[in-house]
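Comments concern the structure below.
Only a single protein chain was left out; the remaining protein chains are all shown in position.
Moving on, here comes chain A:
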Amino acid sequence: MPASDTPSVTRRSAMAGAAASAAAASLPPVALAQAPSAAAPAGALEAPVTATLSLTVNGEAQSLELDTRTTLLDALREHLHLTGTKKGCDHGQCGACTVILDGKRVYSCLTLAVMHEGDAVTTIEGLGRPDSLHPMQAAFVKHDGYQCGYCTPGQICASVAMLEEIKAGIPSHVTADLTAAAQTTAEEIRERMSGNICRCGAYSNILDAITEVAERQA
């Protein structure tokens, strides 16, 4: 059978379909978020509020209508279907959701999408493509800088922006002389990447990958 006749079912679309039918079977038509809360504080709203938002993601202009509660992470994953950015802890403790916002690395789980009108976001999908990897992506492959891969998009976005921070002269906790230019030593890279956790423990290979890119850029 020619490949083009095969229905394109990915693991993700199969799981999404299963989740949608399960939800349809078990939930009443009114969303749970609208159920009255017994312990609502004074002035509390019960109905969701929506807002419109325009921003640029990986070079493409996007317009969205979102619940104000939507984090930048959920806007990327659930609304723009850019699922390369991962949700780990959802509380700014793990780094899996790291994206590059107007040139700076941030945790996309700890910022609201509506706060980013007009901003430019780069996700792992915007750094490189399978046929044209970003040098940091290629270095992670070469040095085996992962096991399960879940933290990898965040590690790569964080490390790309981190090297720019060193170039811009931003010091770190381990920079010995605050008035001198920071160096790309192993100690500096480890400290500056402490906001990205790898539960598989691929740290030494992640360090090798970042070091190679840093040395090539120097």
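Rule of thumb we're sticking to: contacts are C-beta pairs under 8 Å (C-beta built on N, C-alpha and C of every residue); 3 or more make two chains touch, one makes a residue touch a chain; residues count from 1.
What we mean here is this: contacts and distances are computed from a predicted model.
Enquirer: Looking at what's absent rather than what's present, what does UniProt name the missing chain, "SPASM domain peptide maturase of grasp-with-spasm system", "Xanthine dehydrogenase family protein subunit M", "Na+/H+ antiporter subunit C" or "Twin-arginine translocation pathway signal"?
Expert: "Xanthine dehydrogenase family protein subunit M"
Enquirer: Please pick, from A:57, A:75, A:106 or A:139, the residue that touches the omitted chain in the full complex.
Expert: The one listed residue touching the chain not shown is A:106.
Enquirer: Provide the residue numbers of chain A that touch the chain removed from this figure.
Expert: Residue positions of chain A that touch the missing chain: 33, 37, 40-49, 51, 67-69, 71, 90-92, 95, 98, 104-107, 110-112, 114-115, 117, 158, 161-162, 165, 168-173, 175, 178-179, 190-195.
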